[in-house]
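Only one protein chain is missing; all other protein chains are in place.
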Amino acid sequence: MTAARDPEPLHRRLGVSDDELDAIVDRLGRAPNDLELAMFSVMWSEHCSYKSSRPLLRTLPVGGGDVLAGPGENAGIVRIGDGLAVAFKIESHNHPSAVEPYQGAATGVGGILRDIFTMGARPIAVLDALRFGDPSDERTRHLVRGVVGGVGGYGNCVGVPTIGGELVFDPSYAGNPLVNVMAIGIMPEDRLTLAAAPGPGNLAVLFGSTTGRDGIGGASVLASATFTDDDPSKRPSVQVGDPFAEKLLIEASLELVERRLVAGLQDLGAAGITCAVSETADRAGTGIAVDLDAIPRREWGMLPFEVMISESQERMLAIVEPRLLGDVVEVCERWGAPAAVIGRVTADGHVTVVTGGIAADGSPADGAAVLARIPASALTSDAIVHARRAEPPARRRAAPAPGPAAEPDGDLPERGMDPGAVLLALVGGPNGASRRWVWEQYDRHVQTSTVADATGGAAVLRIRGTRRGLVATTDCAEGVSGLDPYLGAAMSVAEATRNVSVTGARPLGVTNCLNYGDPTRPEAFWQLREGVRGLGDACRALGLPVTGGNVSLYNESPRGAILPTPEIGVVGLLEDVERRAAPAFRRDGDAVVLLGRAGPGLGGSRYAALAGADPEDGPPTLDLAREAAVQACIREAVATGIVRSAQDVAAGGLATALAECAILGGIGARVEVAVEGAPAVELFGESPSRIVAACDPADLDALRVLAAAHGVPAERLGTVGGDRLVIALVGRGATGAAEERGARVADEVDIAVSDLAHAWEHGLPRALGEDA
Amino acid sequence: MTVRVGVVVFPGSNCDADAMHALALEGAEPVALWHESPELLGVAGVILPGGFSYGDYLRAGALARFSPVMRSVADFAAAGGLVLGICNGFQVLAEAGLVPGALVRNRSLRFVCREVTLVPERLDSPFTIAVGERRPLRMPVAHGEGCYVADDATLDAIERDGRVLFRYSRPDGTPAIGPDDAANPNGSLRGIAGVANAGGNVAGLMPHPERATEGILGSDDGRAIVASLVRSAAARAGGAARVVGSTGAGPTQRATGATA
Amino acid sequence: MSDQPLAAALAFRYAVHVMPKAGILDPQGRAVERSMPHLGATGVRDVRVGRRVELTVEATDEAAARAVVERLAAELLANPLIEAYAIALIGAVGGAVGGAAADRGSGT
Partner (left out) sequence: MSDQPLAAALAFRYAVHVMPKAGILDPQGRAVERSMPHLGATGVRDVRVGRRVELTVEATDEAAARAVVERLAAELLANPLIEAYAIALIGAVGGAVGGAAADRGSGT
C-alpha cells in the first residue's frame, strides 16, 4: 500500500472518519481489510445509512390499517381494495444529474422503477419533480434539456407513462439542481415480495446486466493504490442507463413473482451487490456467502472491491430455492436477462465474500479464500448514527432581500401596479407557465390508463378491471420552506394532498424526498430537523401515513445551499374514476365558489419573487385542522357530483388559480373578490387551505350546506362565461367608506382568456430560449 | 366465430398489451406472437405494436426486422395477409421494406407525445373501412423518430396509387402538408401519417389508434381503425380458402384458418 | 498467443461510418450548426451527424472478414434509403484476441 508515502490514511480517503473507523473495528472485533473498508465506506455513506437523518425519520407517523409495507422497504405499499395494492416511492438523483444530466436523470428513473417492481408491483406511472437555477442561464438550459431528455428517454422506452411532476426555477438551485423521481406500481395484494433472504441454503441469483466499473466513485482510490499506472480520474463515475435492459428486467421479475419462483427480490442500486446482499440478509436475520468469481462482469481485471460496490445499472438479486433454479434461469434467459448463481444464504448472519467457490452449505469450498466477512447488521441496521448539531440561523425569519427580482420580460410590474399585468407576468413566467414543453417529451399514455395527464393539476389513472382510479402528484413549497422550514414542510404536505383531494380522491399516504444541505452545518441540520417535524405534524393532522421516502443531503455548491426542499409525493384513490373534478371551467353560467379564506402573508410567494417582498412580511400561516376540513369538503362535493371543476389555490394565488381554470377550460369568468387587507394578498397571496370550485347554480345551496357542515367558509365569487377573465376587487364592508361593501378598491383584472393562454403556453419555451 | 389477430411481442415492445386490449374491445381474439418464434398461430391479421423493440438502438425498428417472427410476417404479408404496424411497428415495417419510405428523427429532435388529428385519405382500405366517412380522427402520437421521408418519386407514386392512408391535419380536417405546419407533429413529408404497401394489405401508422379506444382516455376515434382491421381480417378468415400457403404459414395457421 | 505473425491474424476490427445521404434532411446536423453561435464558434458549416460503429470480426482472412462487415453495413447498420456507409479497417489482431479488446475505446 501507499500508506507510507501518503500521510492521509486509506479510510479517510474513502470518506470514513476516524470515529467511524473506530465503530467499524468495534463491530468487527478487529481492523477491517481494504475490501471490508470499501464495503463499509459505501454502506455507511449518508445515502445508504441515513446516519444523520435516521433518528429524525423515526418520529414520522407510519403504518396504519391499509399499509402493507412502510419506510424501510423499497417502496411503500397501501391496500386499495379489490384485492389490489399500490406501491409508490420517490427518490433523488440530484448529484449524478448535476454531472451528466441526461444519464443522471435516466438512471434516476431506472432506479426508482426497480424499487417498485422489486416489491412485485408493475410500474404504472412516473412523476418527476425538478428544480433548476435561472432559466436564462445557458448552463441551466443545458441541464434542463438533459434532465428532461433523460427522464423521457428512459421512461418512454420502458413503457411507463410519465404523468406529472414539477419544474421550478430558483437561483438557489443553480449549482445543485434537484431531480426527484417518483414511481407508482400496482399489484394483487398477495404478490407482495419482500427484499429479504430467508432460508439458509437458498441461492442468491444475480440477473440482468453484467457488472462493470460504474459508480465506483471515490472508492477508486483503492484501485489507484494498487495500479499506479491507472489514472482513477479516467474511471467513469457516471453510469449509463439501458432502459431496454430494464424493460426486460421488469418482465422477468414480474413473471418470477407471479409464478412464485423467488423467496426474495432486491434491486441493485447504491453500493451494488454489497448493499443488496447485506440488506436482504439482515432483513431475514440470515447471512449470505458471495462467490466473487461467479459474478458476470463486463470488464477485465476488476478488483474484488470494484465488483462488490459497482453500481452498474439494471441488475436484480433473487433469493431462490435450489429446486426452482431451473425455472428461474429459464424465465430470465427468455427475457434476455441472463442469471447467475452468485452465492448462498447462510445461517451465520454474516456477509462473506469468497474467491474460489462456495460449498453447498454456504461455507468456502476447499482451497477457497475468504476476502471479507462482516456481520450483515453492521453494514445496515446497525450502521453508525451521528448526532448532529442543529442551530437555527441568527435571524429566524430571513425575508427575501428586497430589490430587483427575477424579471421575465423587461418591465416588471411593481407592487401596487396594474394587477392584470402582474397576473400575466405570473401566468407567463418561468415558474407559472404551462409545462407543455416538458411533458410533451414524455409518453403519458402508454399502458392506456391515463385519464388525465400532467396538463393541469394532479394526474388521474384508471385501474383496469375496476371502477376506481388513482390520483398522483408531487409538490413542495420551497419558497416558504426557505423562510420557515417547519412551515414549509407542513405546507408542502398540505398542498400535495390538496392537489389530490380537489380531484375527489382520498389521499392514501405520503412519500417524501428530503433535499437539504450539509448536515454537519448546524443550520442545515436544523432545517432538516424542522422539515421532518413539519412533515410529521402535517401527516398526523391529516391522518396520513408516511409510507417511505428518501433523504438527499449535501445539496450545496460554492454558490450556497439550496432552499430546503421537502418534496412530497401523494397517491390518492378515487372510488369512481368517472366521478372526478379537474381544474378546467366547463360550462357557461356555472357558479364560481371559493372554499376557504385568504390569510395575510406574502413571504415566499411567487408574487414576492416577482415584485419584491416587504422585508417585514412573513409567509402565511397554516391551520392543519382547517386544511383537513377543506379537503374533506371538496372530496365530498366531488363524490356527490355537485362539483366537477376544482382547482386548489397555490403558487400565484387566487388570481392564478382562476386564470388556470379559464385557460384550461377555454372559457372566461367574471368574479368579484372581497378585499379585507391588501389587494395583493387577496389576488396573489398563497395562504393555504383554499379551493376554487365551479358548480351548477342549482347546486350552490347544496355546496354551501356541505361547506357549513365541514366548517369551511364558502363564498360565491361570480360566474363562468365569456372570453375574458374579469376579477373585480370590492370592499368587504367591514370598515370605513373607502371599503364600503361592493365598492371598487383597486383596478380590476380584465384580460382576454386567449391572451392569458398565449402567455401561459409560450412562457416556458421563451424562458428557456426554445421558442422556435 | 371470433377472429384471431396476432400482436407481435418484441423485446422492448411496450404497447403490445394495449393493442391486445383494443383488439378485445372490437371482439377479436388477441394472440401474442413471440419474437423468437416463427409461428403465426393461425392468426388472420397481425399488429406490430408500438414500443422500443430492441431498445430502438441503432435505428428504430432496425434490429427487430431480423427477428424470426418477422420472416414469417413478411411471408404472411407477401401472401396477402393483413399487417398493421403502429408507431414502432411502422418503423419495423419500413426498415423491413414492407412499406415504402423511412422514419427519421422528428424535426424538433425531441420526442413528442401529444394528441393529433389525422384524416383518412381513403375509406376502402382494410384499415379504414369502418371509418365510414372522411372525418378528422383524434388520437395521440408518442415517438422520437416519426418523421416520414421518402424521395420525391416515391412520394409521387404512393400518392398517385392511393397508398397514403392518413395525413396529419388541423383540427378541422385540413391536411397539414407542410413539414413545418404546427399540426404536423414531426415534420413528415407531405404530412404523411400512414402508408400502405402496393398490395394494400400492409400498413404503417405513426399515431396510436389503440390509445384512443375509450372515451375515458380522451378519444375513441381509434376504434374505427382497429375495427377496420378486425372486420377485414374476419372477412378474409371467413373465406377459408384464403389461407396463406407460403413457407411462413405454419401448419397451425393452416388448421385454424380452415376452421375460421 | 499474441506472438503469431499478422498474416495469421484471426480478428479484424472495422469502423463503419454511416452518414445521412446527400439531400436527406439532417436535423441533428442543423441543430449542431445552430448552436455554434452560443459557443462563439464562427465559420463552421455543412455539419452532418452520422454514426460510427466499431466491431471486431473473426475470420480466416481480411477478405472474408470484410465480406461479413459489408453485409452487416448494407443490411443492418445503414438504411440505404436514407444513409450511405463506408468501411475502414482499423486494426487486426493475431490469434486469440483476449477479452481485453472488450474495453477498448475508439482507439485502434
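The letters A, B and C name the chains in turn, as written, and every chain counts its residues from 1.
Convention: a contact is a pair of C-beta atoms (placed from the backbone, for glycine too) under 8 Å apart; a residue touches a chain by one contact, two chains touch by 3 or more.
The shown structure was predicted, so the numbers you read here are calculated from the model rather than taken from an experiment.
**Student:** Which listed residue, A:S312, A:T473 or A:Q631, touches the chain dropped from view?
**Tutor:** A:S312
**Student:** Which of these touches the unseen chain: A:D242, A:D475, A:E567 or A:E627?
**Tutor:** A:D242
**Student:** For the chain not shown, which residue from B:L41, B:L58 or B:A157 touches it across the whole complex?
**Tutor:** The one listed residue touching the chain not shown is B:L58.
**Student:** On chain C, where is the contact patch with the chain that was removed from view?
**Tutor:** Its contact residues with the unshown chain are 13, 15, 17-19, 29, 32, 35-36, 39, 41, 43-59, 68, 71-72, 75-77, 86-88, 90-91, 101-108.
**Student:** Could you pull out which residues of chain A are in touch with the chain that's been left out?
**Tutor:** Interface with the chain not displayed, on the chain A side: 99-100, 103, 209, 212-214, 234-242, 244-245, 298-299, 312-313, 336.
**Student:** When the complex is taken as a whole, what residues of chain B touch the one chain not shown?
**Tutor:** Residues of chain B in touch with the missing chain: 54-55, 57-58, 63, 66-68.
Operating definition for what follows: only the chains that are shown with their structure count from here on.
**Student:** Between chain A and chain C, what is the gap in Å from one C-alpha centre to the other?
**Tutor:** Averaging C-alpha atoms per chain gives centres 41 Å apart.
**Student:** Please tell me the distance, in whole Å, between the geometric centres of chain A and chain B computed from their C-alpha atoms.
**Tutor:** 37
**Student:** Residues of chain C touching 2+ other chains?
**Tutor:** Chain C, residues with two or more chain partners: not present.
**Student:** Two or more other chains in contact with one residue: find those residues in chain B.
**Tutor:** Counting only residues that touch two or more other chains, chain B contributes 108.
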